[in-house]
Structures are given as structure tokens and as C-alpha cells.
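In this view, the complex is presented without one of its protein chains, the others remaining in place.
The chains carry the letters A and B, assigned in the order they are written, with residues numbered from 1 in each.
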Amino acid sequence: MPPAAKAGLVDALAQALDRTRISSAACDRTAYARDLWPRGLIGVAHGDVAPSPPDVVVWPETTAEVAAIVKVAVARGVPVVPFGAGSGVTGATWPTHGGIMLDLKRMNRFVALDGDALTATFECGIVGEHLEHELVRRGYTMGHFPSSIFCSTLGGWLAARSAGQASTRYGKIEDMVQGLEVVTGSGQVVRTGTSTVGPDWNQIFVGSEGTLGVITEATVRIARAPEVQLMRGWEFARPSAGLEAIRRLLQRGLRPAFVRLYDEIDTFIAHLGTSGPWRGRAGRRAPGPDGALDELRRAALSLAIPHVGPLARAALGLFDRVSRSGCLLVLGYEGDRALCTAEEQVGNAELVRAGGRDLGPAPGLRWLEHRYDISYKQSKVFHDGAFVDTMEVATTWEHLLEMYEAVKRAVGRHAMVMAHFSHAYPEGCSIYFTFVGGSSSRREAERIYDACWRDGLHAALGASGTVSHHHGIGLSKAGFMQEHHGELMAMLRALKRVLDPAGIMNPGKLGLP
Amino acid sequence: MLKPFDRQLQYCAYCPKLCRCACPVSNAEARETIIPQQKMQFLHLLHRGQLSWHHDFTQVLYACAACRACTSYCKHPVDVGPALLAGRAAAVAAGAGHPSLEDFDFTFRYRLPKLREAARAQLPKARFSDEAEGAIYPGCEAIATAPGDVLRTLAVLDRLGADYLRLFDGDELCAGYPLWAAGYSDAFRAHAERVARAFRRYRKIVCGCPACVHVLRRRYAEVGVRLETEIVDLTEFLEGFIGLIPVMQQVPELFFHDPCYLGRFLGNFDGPRRVLDALTPRRYEFSWNRGDSACCGGGGVLPRTAPLTAAAMAEARLSEVVEAGVSLLATACPTCKRRLGEAAARLHARDGGTAIEVLGLIDVLDRATS
Partner (left out) sequence: MSELLQRLVATVVGPQHVSTAAADLADYAPAGTPPPGDVVVWPASAGEIAQVLEVAKGNGAALLAVRRGTRRRAVGSTRPGSAPRPARPTVLVDQRRMTSVLHLDETSLVAHAQAGITGRALEEVLGRRGLTLGYFPLEAFALPLGALLARRRPELAAARVGPIHGACLGVSAVLADGLVVHSRVAPRHAAGPDLLQLLLGCEGGLGIITAAVLRVRRIPESRTLSAFAYPTVPGALEAGVECLRRGARLAALRVYDAADAARCLGDGGAEGPDVPAAGALLVCCCAGPTELAAAEARVLADAAKAFGGSDVGAAPAEHWWRRRTDSEEGPAAKDPDALVLPAPLPALAPLHAAVVSASTAAHARCRVSIARLHRGGGCVLVTLEGDKRSRERAHDRILEAAATIVGEPCDPLREATAALRAVLDPGDIMSPGSLAVAPC
């Protein structure tokens, strides 16, 4: 941002909100300079923690303040980047053009609950764990459990089209949204709802990643807290057999909450579960065997990072063992007791018919207990000098295996890759690839990292897949938007011109200027 | 000084902020800069020399109540609070401590004789003893701000038949938690040695403050000071009387707030509940309780370094009590009692409604046994 634009910005913002909620302090600018885009973490490993600091951070408390801030930004031509909890993995909140970082977390009120309509209204800065907690203590659930639930906000979920682990039953965030309050890029406050004429604005603002406006409040569909959770593990010889079973199950009209099929390598890791002590959290402590996981982790690193070579032979042996170990399917129903019991009964028969081996409830319960553990492993991988990232793409059942093979092959040229299939729908499914790679040189690590994404996404798109299923676009996939949407991008550009005429809203994201 | 924390700092630097929702300080301020992961990352960068030890950056180390709520969400052996307190010590050593804590070691020492004077003036002289089998060590917070609580403690102990406990007599009426938390590590060690000497005159010390207990048991050992005296937390001590308490009347329904140091640090979640359940017909739980309990804002010298945030934390903690329309809140730590009590008074003055009375475990026992 040019110094001329910067000068007086704080004073101008002070007309919009209290000065104590405006900062251009060095520590704040550093803290807001990145999200959790793993490419940025490669930088962190090499000491670059503030790749693109904002000029100013603001903490509005009301929608009116947000509107006033946006108007200041419009008047001065300064970028505005809406910010939730900064746990995104695509660089969507990197203030690459500097400007104003708009932290919404002071807007975290629980506005309304309607138990008859089963809807709840929250301000968008509320953190997921707090939101769910507020619902649970009143006897409800949102049914939205992204693995980032501890560190992401409702606004972030909406902005990036988030999905939770129980999406097969409750849907993704776009299926839950009933209405939004949005401050558009011109500072106008609008409320979308269930209106039936004109475009479905809910679905336009959901996924817009702050490029069209700031989502300040949302009404979402909720459900009654489930009476039961019926979890179970199944083993299939190959991913294709497991996928066929899932497809048949869903197309018969069953709606389990949790559906996760791990490929052979991911199964090996999932079976081993958590590592390290989890202290203090009553009733939830169950540290898993760490040794075998460490073995695999080291093996993975040795494959992924050539210079760790000596372990490679052992690693290959291990992977050979792993690849003969079968695939784990975790399936769980939750909700009304009578309905879930019947669903499980029908579902079990279907899975047996499809060649599944019933492992009983234990693997399912174990998964449930450790459902958020996977994110903790990231630190270990980076600490060991590698990088890890995940690529979540989706397609219809018809193309799913083709996409699985294509992406695995493409990414596998550069890094070690494993996958699980989660977020299954009657018409298709998403695949969640995890890849680990690295190099001791930052430049080389970034080159490998970029190659994984470039080749992986081209493969996914080529196999009729999407560029993203629930992490969003941000910076990391911006270059693939045109390929994903084709000529429809013209409509996105038109939306941008209309809703953000000054071009100040989160510039550079979603493949937009 | 920070070497032992090396791996913890790195793990936090790469972590997807998984404990952020638990941090009551960053929840109160909604400021990304002071979520546990960021505080640890700043310390990591300072430690690696990538940032300079200047208040511009070291200030984030002081936005922590050392309440350990984040640790409940961590699956690695990371203990953010103590790591940040070590970071404060490094900041003080580098001349980049918090401005509000300047010369804190000096003021701390200056305060000790005054505490003793206050104790002498307000507590029964006959109860003091400079040598005894067992002694009560009320903690500086109680002596300085609530001598009535100490008197009630003595009265309750008498009723329970524990009148053999004397009052600790000496200048060392604070175990040194503030020095540890403020990052004055040399002064802390020196003070710990003095306390250890003074404690030698007693076989058993019953502490009225769980933060003192943690410091005496754990932090003293860390700086190489060995205590020969048995340290007992007052709540633990009172648990021994369950079933023997001469209950005269039940105390009305109440909420219980887990003190961070009693719960997450000493691991005692059930003790205070068992005591209370003997005294009241109905005990409410906060929805965030036990290991997930939210701090009152009193820890980590936060009331000095960020008084508004500390006050907001206490008020936030009371919101569920207000919502439930319950008028009593019990806790088991003098600092929690004071911070929450002050917050309740502010809320009542500001919003009206039910006045919430905040009681210590001793106060509840006192009411039940009078």
C-alpha cells in the first residue's frame, strides 16, 4: 500500500470505530500476515513468518461499524480483508495488497434460536467450538464438525464453503444456510433470506471468500441433539469395493452421518490413531501407540525427502505390508434412536452384501474419539523438516475412481500421497488426499509443493472433478478457477464489478483481480 | 533459559491453532496476536533471534493468565503458560519486560513486611506460631484483601476439630507466584529459598491458595529449592472431613467455578464438588467446567498487565450464572473469589438483576456449620 494511502488511514478509521479497536502495531501486523496455508508454513520453517502484513487491523463490534469501515476503505481505495480465525489453508486471508484486516471475532453473539423452525442465528465471528457448545447446552446441534472446529469461525465456514465430518447427514455449510447479513463492497448492508425471486443470494455470498462483501450474521439450520450415535468399522479389500458399498448404501436412501473410507496407507495411519499424551481433558484421554506411527512417519519422510535416503528400503518394505492390509470404512449414524437403529440394520446388510467385513463398533468409536486428532500431526511433520498438505476434490461416482487414480499418480510423482473418501452423497463423493514431501532448501520445497498442486489439480479437473470440495480457493487455487468454471467465470467477474465496484474486497483471491 | 521449550515452541509455530478456542484471554480480546499459538510463535522468533527483544513484541508474552486451558486441547507435550512465563523471564533479563511490572521484584520484597503487619493486626495473635506440627498458610491474596476469610477459615477449622492448625508466622506470607508469573526468576529463586527456610519450622503446611500449592510443589523444585515440609491444599484438607461436617443448615443452590490451579494444575476436580455436595441440595455446573473451565482472569499477573481484559474474563465467566438466575457462586481459590466477586458487583451495578454472591469453599462450610 502506498504511503500516501496509508497516511491518515487510522484517523479515518477512528471515525468508524473506537481507536482502541484499531491497531497498526508491529506485533498485530505480524500476527495477521498469514493464515495456515501450508506453503506459508514452509516459509515459517525458514523464518519467514510475516509474508504479507496488513497495514491496519480493526476489530468492529457491530454491522454498522463494519459498513463504516468498508466505506472508509472505498473512499480511500484501500483493500479490506475479512478475517475469522485465520485457520484457512489456501491463503484466502493473506492481505497480499496490504490494507485493512477486518477481524470479526468481536462479533460473536448468539442472536436467536428457533426450536420450531430448527434454525439459529449467530454473528459470524463466533468460533466453531463455541457455537456448537452453545447449541449443545440447549439440546441442539448444528451438525457441522470440520476438523478445524476448534480454530475456525462461522464466517470462515460460510466464506469458504466448509464441510463437516457429518456432512452426509447434515450437509455442507451451503446446505445449512438460511439467511445472511452482508456488508457489500460498497458498504451497503443487505439481508438475504428465503426469497424466491432473483438469484439465490445466499449461494452467491457463500463461498465468496470476502471478495464480494463481509458476511456479518447468518441464520443456519440446526437439528435436535442426537439421541444416539451408532458407530461401526468395516474392512474392505480395496478402495473400489468400499466405494461401491458406500454408493449403494446412499442410493438406497440411507443417510449415515459419518462416512469415511481410508485407502490402504491412510488406513494404516488411522488405525494407529493418536500420538502423544493428551493431558487434562477428562474422559477423552486415550493416547495411541506412537511407535508404529513414528515408524511410518519416518518412512514417509524418507520416501518424500530424498536426502533421508537410508531409511528408504525399510520404508518400501513397510508400505508393501501396509498395502496388503485392506481399507477401513468408518460409518456412523446419529439422530433419532428408532430411525438410526433401523438405518444401521439396513445399512449393515448392504455392506455385508458388498463384501465388507464387520469390525464391530470399536474402530468407529475410536475414530469418533480421535476425530480431530489428524490436524495435530502437522506440527510433527514440519518439525521434521517436511511439508504436508491436503487436497480435497469431488466428483460424481461415475468418475470417482478415475479421479482417485489420476490424482494419486500425478501427486505421487512429487511426494508421498494417501487418501480417504469422506463427504459422500448419493451422486458422488469427495476425496481427501494427504501428501507429504519436502526438501532442506526452501526454494526446492516450494517447487515440489507447487508441482503437487499443479499436477494434482490438473488431474482432478481432467477427470471431471472439482478444484475444491470444502477448503476453498484463496491464493492457492486461484489459478485454477478459470479451468474449473470455464466461461462461467464471466459471471463471477460481473458479480465482482457489481458488488465491489471499487475493487477493495480481498483483492487477488478467487482468481479475481 | 528457553532451551527446554525448543520443541514446544516449534510445534506451536506449525500448529493450526487448535487450542485457540480455549484461551480466555484471546477470547476476551478477540485478538489473533495473543492466541496461544501466536504467543508461542512470537516467543519462538524471539528465541531464534528473528525478532528483537523489544516491548513491541514481548508484550504478547504477558497476555496470558497461565491458566492452562489451552493445554486441555493440546495433544503434544506443550505447556504454553509456563513456557510463556519462561519467556517473560527472558524478556526481563533482556530489559524488555512489561512496563507495568517494572521493579516488580523490589515492590514484591517491600510488600512482604507489610503483609506480616496486616496479618498481625487483623488475625488472632494467639493463633500464630513460629513452630508447629501443622500450620495454615492463607496466601497473600487473602491476607491483603480478605482477612475476614482467614478468620472464617480458623472458625471452620475449629468447628471441624482441626484447631491444632496454627497460623504461619513469618515474613514469607507469599509463596512467590507473582514473581514467577512476572518473570523475575532470580528474585523468585531467592524468595523460594527464604520460604523453604521458614517452612522448615512446620511439618505440614495447609495452603489456602492452590496457586501457592502449585508453586511450592512444582516450581520450587524447578529452581532447585527442596521443601521438607508437606504441602497440603486447603480443599484437599477439607475433603478429609466429608461425613464428619456438623451441618446445621443446607446452603442454597449454587454454581461451582473450578479454579485453574486447583483443577488443571493440581488435578483436583472432584474434591471441591464432593465437599459442596455435602452442603447444598443443588450444585450447578458451568457448561465449560473441569478441564475446560474458563479462567477468572486472576492468573499470570494479568490484572496488572491487562486489567480490562482480566475484568472482562471474570464478567464473561459469570454470564451463565446470570442466565440461570442463581445467586450463589462457590469457588476454592482466594484469587478467583476476589476477581469474580468484584465482577459480580460491577455487573450488578451496571445491569441490575440478581446480585451474585461469590463464596469460597470455607464460606460455604461456615454457613452450613453455623
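We take it that contacts are C-beta pairs under 8 Å (C-beta built on N, C-alpha and C of every residue); 3 or more make two chains touch, one makes a residue touch a chain.
This is a predicted model, so every value here is computed, not measured.
Chemist: Which visible chains touch the chain that is not shown?
Modeler: A
Chemist: Determine which one of A:R191, A:R442 or A:H458 touches the chain that has been left out.
Modeler: The single option touching the absent chain is A:R191.
Chemist: From the list A:R19, A:R109, A:R238 or A:R252, pick the residue that touches the absent chain.
Modeler: Going through A:R19, A:R109, A:R238 or A:R252 one by one, A:R252 is the residue touching the chain not shown.
Chemist: Name every residue on subunit A in touch with the hidden partner chain.
Modeler: That gives, for subunit A, the contact residues 114, 116-118, 160-163, 172, 174, 184, 190-201, 203-209, 211-212, 221, 223-224, 247, 251-255, 335-336, 338-339, 341-343, 345-346, 392, 394-398, 423, 425-430, 464-473, 477, 481, 484-488, 490-492, 494-495, 497-499, 510-511.
Definition applied: only the chains that are shown with their structure count from here on.
Chemist: Please work out the Cα centroid separation of subunit A and subunit B, and write it as a whole number of Å.
Modeler: Each chain reduced to its C-alpha mean, subunit A and subunit B end up 38 Å apart.
Chemist: Over in the complex, which subunit A residues touch subunit B? Could you list them?
Modeler: 25-28, 30-32, 36, 41, 44-45, 47, 49, 57, 59, 83, 85-87, 103, 105-106, 108, 125, 127-130, 133, 137, 148, 150-151, 274-282, 372-373, 375-376, 378-383
Chemist: In their shared complex, at which residues does subunit B touch subunit A?
Modeler: 7, 10-22, 27, 30-33, 38, 41-42, 45, 48, 50, 56-57, 59-60, 68, 71-77, 264, 269, 287-288, 290-292
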